[in-house]
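And now, subunit A:
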Amino acid sequence: MKYIYSILILSVFLFTSCNQTKSNEKSEEKKIKVGVTMLSMQNEFIVNISDEMNKKAEELGVELITVDAEHQPLKQIEQVESFIAQKVDVIIMNPCEVEASSPAVTKALAAKIPIINVNSATSTKPTAFVGSNDVESGRIAMKFIADKLGGKGNIVMIHGFMGQAAQIQREQGAKEILKEFPNLKLIAHQTGEWDRAKSMDLMQNWIQSYGKDINAVFAQNDEMGLGALKALQDTGLKDKVIVVSIDAIADALQAVKKGTLDATVFQNAKQQGAGAIEVAVKIATGQSYEKEVMIPFMLVTKENIGRFLK
Partner candidate 1 sequence: MPSNPKNILHVQNLSKAFFGVKALNNLQFELQKGEVHALMGENGAGKSTFMKILMGLLIPDSGDIIFEGESLKNSNVHENLQKGISMIHQEILIVPELTVAQNIFLGREINYRNWLNDKAINQNAQELLNLIGVNINARTKIKNLSIAEMQMVEIAKAISTNAKVIIMDEPTSALSNKEVSTLFKIIKDLKAKGVSIIYISHKMDEIYEISDRITVLRDGKYIATKNTSELDKNDLIALMVGREIDRLFPENISKKGEEVFSVENLSTKGKFEEINFEVHAGEVLGIAGLMGAGRTEIARAIFGLDKYDSGEITLKGNKINIKSPKEAIEKGIGYVSEDRKVLGFIPAMSINENISLSSLANFSNAWFVNSTDEQEATTQLSNDLKIKSTSINQKVMNLSGGNQQKVVIGKVLLTSPSLVILDEPTRGIDIGAKFEIYKLINQLTDKGIAVIMISSELPEILGMSDRILVLSKGKQTALLSKQEATQERIMHYAVS
Partner candidate 2 sequence: MQYINRLRQYGIFVVFIIICLILSLISPQFLTVSNWTIIITQASINALLAFGVTFVIITGGIDLSLGSMVAVTGVTAAMLAHPDTFPVALPIFAGLLAGLLMGVFNGFIITKSKIAPFIVTLGTMTIGRGLALILSKGRPISNLSDSFNFIGGGNIFGIPFPIIVLILVFIICSIILKKTLLGRYIYAIGGNEQASRASGINVNRVKMAVYSISGLLAGLAGILLTSRITTGQPNAGAGFELDAIAAAVIGGTSTSGGTGTMTGTLIGVLLIGVINNGLDLLNVTSYYQQVVMGTIIIGAVVLDSWNQKNN
């Protein structure tokens, strides 16, 4: 074992010293190196943020190393550790988890490498945060429903995976609005696990038990909203029920354009991705920067859909 340790230490030493000579040689045209770890590259919205980061990085001449944490906080921490070992200039993290991804922040700060959280937060404060407040998106969606129904009616809510930050915050925002309108009744709420097929089944079952009593559906993401929408269309109830969801993915925008989905809430992937890179460059070059960049949500309806469709 001792033998293996010494090889490890030696190789780390060689590796870092090589790096140093290399960077010394090119010190004048030194590129800013940013390590990026993303929640999951299987999620369309996250992929969008990542794409926007790449675009911005190319524009500003920043070198990006992007890795996928595959929803696993532990994996994410290991990725941050490897960024620290590689001595990147800045780390950008799209956290898997509020609590479980926090150690990554602590480690980066301890190694004196600035770390930026993008899209969602960790309990440990990072160097900077670029993203949106998910509570706000819940508020916007539910406010739309309240306005449409004139503050009176029966609502069902489809949750994401229970216990995830986005689910908790979107629910919190929605409930804040419900409190303001005592005549809006939440008659049922269940998880659709962010999944279109599951939410479709759930909505079908609700149609059985509540039938025409349902006036509006709030789904915590577009996939689930589209699933519920399909179930309502199949039973011919769509005209009588308002469906609102969050994220503004491509399918959802098409549905809004057709007038089947009443509204979605646009979370600005472009501004989040580009914003994170801009802050990273400011930190790396020693300019002043904002500790919290909040990108506002926008309600997307048939009236303003043109602005969101490319």
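Quick note on selection: all candidates are chains of the complex that A comes from, given by their letters.
Keep this in mind: contacts are C-beta pairs under 8 Å (C-beta built on N, C-alpha and C of every residue); 3 or more make two chains touch, one makes a residue touch a chain; residues count from 1.
Predicted model only: the values in this text are computed from it and were never measured.
K.L.:
Using the definition of touch given at the top, pick which of 1 or 2 touches subunit A in this complex.
P.N.:
None of the others touch subunit A; the one that does is 2.
K.L.:
Help me check something: in the complex, which residues belonging to subunit A touch candidate 2?
P.N.:
By the definition above, subunit A touches candidate 2 via 41-42, 44, 47, 162, 188, 190-191, 195-197, 200-202, 204-206, 208-209, 211, 223, 226-227, 230, 234, 249-251, 254.
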